[in-house]
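As you look at this complex, bear in mind that one protein chain is not there, while each of the others sits in place.
Chain nomenclature is as follows: A and B, assigned in order of appearance, with residue numbering initiated at 1 for each chain independently.
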Amino acid sequence: MIKLTIDGNEIEVQEGTTVLEAAEAAGLYVPTLCHHPQLTPYGGCRLCMVEVEGARTLQPSCTLPATNGMVVKTNTQKVLDARKFVLTLIFSERNHFCMYCQVSDGDCELQNRAYDEGMTHWDLQPNWQPFEVDASHPFMVLDNNRCILCRRCVRACGELVGNYTLGFEERGADSMLVADYNVPLGESSCISCGTCVQICPTGAIIDRQSAYQGKETEVEHNIGVCVECSVGCQRDVLTRDNRLIRIEGVWEAPLNNGLLCDKGRFLPLEDDRPRLLTPLVRKDGNLKAATWDDAINAIAEGLGKGEGLAAIASTRLPIEDLALFKSVFADSLKAELVTTLEEGKATASLAKMAEKLGQSFESNLETLKDTDAVLSLALDLVDEHQVAGFFVKRQLTDGTNLIVADGKGNKLAEKASFKLDLEAGKEGSFLLKLHEAIESETGDEGFVKAAKLLKAAVKPVIVYGQDFAANADDKAVETLVGISESLNASLVGVKGNANSMAASQLGLESPIKTNGYKSAFIMLGDENPSQKLIKQLEDFPFVVALSAYGSQLTGNADVVLPVTMWAEQSGTYLNMDGRLQKAVQSLEAPEGVLTSRETLLKISEALEVETDADWKTRILSRTPTVQIKES
Amino acid sequence: MKTTRSMVLVSSDPESLDRGALDVFSTLQKQITKFGLEEEIALSMITDISKHAMSPLVLVYPDAVIYGPVTTDDVPTIVEEHLYKGRVVQEKQISAYDLSGRVAWLSSRKGTMPAENRIVLKNVGQIDPENIDEYIINDGYEGLGTVLKEMTPGETIQVIKDSGLRGRGGAGFPTGLKWQFVSGAKGNKKFVICNADESEPGTFKDRLVLEGDPHAIIEAMSIGAYAVGADEGYVYIRGEYGLAISRMKKAIQQAREYNLLGENIFGTDFSFDIHIHTGAGAYICGEETALIESIEGNRGEPRPRPPYPTTAGLWQKPTLVNNVETLANIPAIIRNGAAWYKSIGTQSSPGTKVYTVLGNVNVTGLIEVPMGITLREVISIYAKGMKGSATFKLAQTGGSSGSIIPASLQDTPMDFDSYDKAGVSLGSGALLICNEDVCVVDLAKVLLNFFRFESCGKCNPCRIGNKRAYETLVNISEGVGTLQDLKDLKMMSDQLYELSNCGLGQTAGSPLKDILAHFRAEVEAHVKLKVCPAGICPMSGQRVYKIF
Partner (left out) sequence: MATEVKEGQDIRKIVRTLVQNHGDEKAELIPILQEINREMGYISDEAIKELGERMNLPSSHIYSVATFYRMLSTEPRGRHVIQFCESAPCHVAGGRLVWQRLLRELGLEKGETRQDNKWTLLTTSCLGLCGVGPVMIIDNDIYGNVTPEQVPGILSNYE
């Protein structure tokens, strides 16, 4: 432990703590701009300068390691003058006229810092040139006029996301934030994760959708889990007057540390699918608007006692809804098929293995954040489960080896140390060969190379996804577990949708077959139905659909009930590595639109069947592939 | 008023005289007069030329071009083309190695000039830098042999500490202490780097050492590597120094062939090799952490310190970074002992210092003199006085680490501590000596313009402060400055020092501080009277940088 004094307070901190961290831990305020807790200390803006006894000049507290006996002062006149000078310089450098900026009023850290220092004006003459605004990107606008060159975005793009799109051009006073080799942002290698927007302390990178829609003082925050995939990132949904304004990652979230991907951040705000606002019932061949009562009656009539019934739910729905769904259709109505749209493809073979072993065999996502060798099996983390992909990508410059095994185009493979060919359906023999190579270092050259790399690693991780799980038979999964034991490697199974694993724990993983059924109950939520499903349902005499949006499926259905979309409902999610997390409601549902859960209760009432709302026991009653922990 | 810009020397050894050197000399004299160059070009004879085959020789400095054999028929072309038009007469030029490695005029000053005390420049111009044998004959690699065979690393460091040698890169940090830090740093892998990114305006001393005595650097780095426990070294040479780069490459190759680099040097367990990394045009890379970033393949942006390179340098390994001139002292210190070295120079700054003397003086060029000599001595003795007997106004000591030295400080001993006490700095060893024709506002403008373009841009004070300060100076030079501007300049100078991340920013404001401290009346004349006393500033009354 290290003891130092800051502003007269004796503070004890761990070795390696910076003076800034020590001050903050002691509740002392030191202003910063280029610093961000998620980034490596940088020392560029010089706003956090403090007086250190014995030092020749003021010292940047963000990069200065605390040492024993250090005496620090954070609010002497010299320090205060320095802060004002730094802010004066920044304000004089480019066009920082707050009243014209979209992020003023609490959203702008530069403005906030100036207010904190009581600045009403600045003394130096500004002299700047206007720069063109880059509005080429579909979600973001890059305005160099507002840039203070703190490079938080550049560092975040590299250090956190591992994408390295943003960089710096020129040097000194000519320094300029650019994408790639100075191409418009919209034509760059940007993957639209939006981390730069979120980390920008000023209005230099703003997102199109929320600009001028509401400032910090006018919006509400709703923190919950993202439901776009099974990673389970925490995010903050900003709303104003029951309108979505913006989605941000939560910096303090232990899993995603503020990161989101385009699917979690931008695309939900782009959603323009036609919304269903009233129940529809087919009469004389045509779907007609109906009351809830009429629609529920039509359902009760159509489903009867549940003979020949297939019930299918979306894995984007909360566990509460899925558990109730199972209670109604499997337990009470004893429907012939009760499953999900995912049909257990991402989970079934693995879940079976866990049951056979009688224990979990997968590790949590944290192992991906700190690994020296990754083997990715039939999985493209650039395309899906992107945030998990960021964890891998950002380590590749630090010497982490990545081996990508896939049989089709894979964008992650471009960044791999080398590639192996893994043909779909041949997972078993692939893994056997790899296992052989690990055990005896014999066989195909590529396998031997991979085996050597993985064996040399201290913390190897094998990561696989839906395609792998769907094709791997029991034998293949057994080999996989064997390999992980030989290598002492962590296994990370990327599941499918947000509640893919919950569905598996509920045993909702049967494949969908179509012949012989009389009726179908499709609980879509806000998910888009696949063409395959639409085709499959054509043979069903009676189809009920619960959906937030109109689609070809709802058009073909016999009864359609309008339900809430993700932002209008709350509930629990079980992510890919066993975290139970809450999604919170951030918008009021339109009038006449119910949650899937409420709808199910109405239906069970009409059908006069028992329901059981206890989902937790159900979730925990099956051996999970990865340990379940409540957060 | 004109200044001597070139020195033309004609060889006058017996052989040259036999071959008509005197005729060549007098023809040169006539031709120089014919072109009206007599005030700009100093012509003289020299005797101690070791190269005879091509004599008589005509040497032109500072271009360091050697012509030979020269006949009277060649003279008009040489004068017209080279001296008048500035184009080298390729056909008559000889022996590439002598181009600037053998700084001919330096040799010529023997006997006619006060004695210099040559340690750093001992071999420069005296030996063939492309021939390792010549270096070895002149006691070369003796120091390395001594430390490897007779001394422990600890003893080696002690000698350097005892010598009192201080870094010649500008900051004057005790070299032995630095070696000790690296030696004591944890880690099996360590590096030695020679900082040869000499880019301070007006400074070219390191270039001449690299070109004229590259083996001294190799030997010194090897001694340093042995002392601190390193096995790999880098010479970071400024990209513009083509000849220095090729000389150093060749020297390293020769040293490898003689097993003075490589495995088991001198049959001991010590192994060491050196790579060359060339700069790509960035003054800031002279800053040691920026230099390290540059070797690693990054933008040359200084790192936060601590950690210092001594504990976490190149690839985060403990790294010893020494300047060329510092290193060039090492072999001599090992050979002659710490006591010998301490006997030269002053108590707190032992040894010699190499200066490049430039500006409005009669003789410009490179001198190596003991620490503690005064500026007045340099001007009157070595530079043979101000050109045209003008009055000395100031000297600028080069680059970001330099200062503007007013006449009032010309009797202050030039050593680290005395200058520090006087609030000025020795800088890189450039002495740009100016007479009263120089305007301090104009001079500060040029210096700030330099920093403005050479700032890496990482930290706010340096990136924006230098730009603002430059613009303020431009306004003053256009006659639209205000007294508030002077206050701003002082504030910027103070804050740049307090807040900047590295040496460049910290000292970039010193010209501002210096002109306000020593030449306030002249600066105020620009602001209050709208007059540039030296008649240099445009004083147009027009604002170049407008208030928004």
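Simple rule for what comes next: a contact is a pair of C-beta atoms (placed from the backbone, for glycine too) under 8 Å apart; a residue touches a chain by one contact, two chains touch by 3 or more.
Please read all numbers here as calculations on a predicted model, not as lab measurements.
Engineer: So which shown chains sit in contact with the chain we cannot see?
Structural biologist: The omitted chain makes contact with A, B across the full complex.
Engineer: Which is it among B:Gln126, B:Ser199 or B:Ser510 that touches the chain not included here?
Structural biologist: Per the contact definition at the top, the residue touching the missing chain is B:Ser199.
Engineer: In the whole complex, not just what's shown, which of A:Arg46, A:Arg83, A:Arg113 or A:Arg171 touches the removed chain?
Structural biologist: Considering the complete complex, A:Arg171 is the one touching the chain left out.
Engineer: So one chain is hidden, and I want to know which residue out of A:Asp81, A:Glu159 or A:Asp180 touches that hidden chain in the complete assembly.
Structural biologist: A:Asp180
Engineer: Where the complex has a chain not shown, which of B:Asp162, B:Glu240, B:Asp417 or B:Glu436 is the residue touching it?
Structural biologist: In the full complex, the listed residue that touches the missing chain is B:Glu240.
Engineer: Which one, B:Arg19, B:His277, B:Arg303 or B:Arg463, makes contact with the chain that was left out?
Structural biologist: If we include the chain that is not displayed, B:His277 is the one touching it.
Engineer: Go through chain A and note every residue touching the omitted chain.
Structural biologist: 154, 158, 163-171, 178-183, 189, 415
Engineer: Across the whole complex, list the residues on chain B that are touched by the chain not included here.
Structural biologist: Per the touch rule, chain B residues meeting the hidden chain are 3, 5-6, 40, 61-63, 85-87, 198-204, 207, 239-241, 277-283, 294-300, 356, 358-360, 364-365, 396, 399, 430, 432, 434, 438, 442-443, 446-447, 449-450, 453-454, 456.
As a working rule, only the chains that are shown with their structure count from here on.
Engineer: Provide the C-alpha centroid distance between chain A and chain B, rounded to the nearest whole angstrom.
Structural biologist: Computed value for the inter-centroid distance: 56 Å.
Engineer: Which residues of chain A touch chain B in their complex?
Structural biologist: Result: residues 41-46, 49, 57-58, 60, 63-65, 78, 81-82, 85-86, 89-90, 92-93, 123-128, 148-149, 168, 170-175 of chain A touch chain B.
Engineer: What residues on chain B touch chain A, complex-wise?
Structural biologist: Residue positions touching the partner: 282, 284, 299, 304, 306-307, 452-468, 471-472, 484, 488, 491, 495, 497-501, 506, 545-548.
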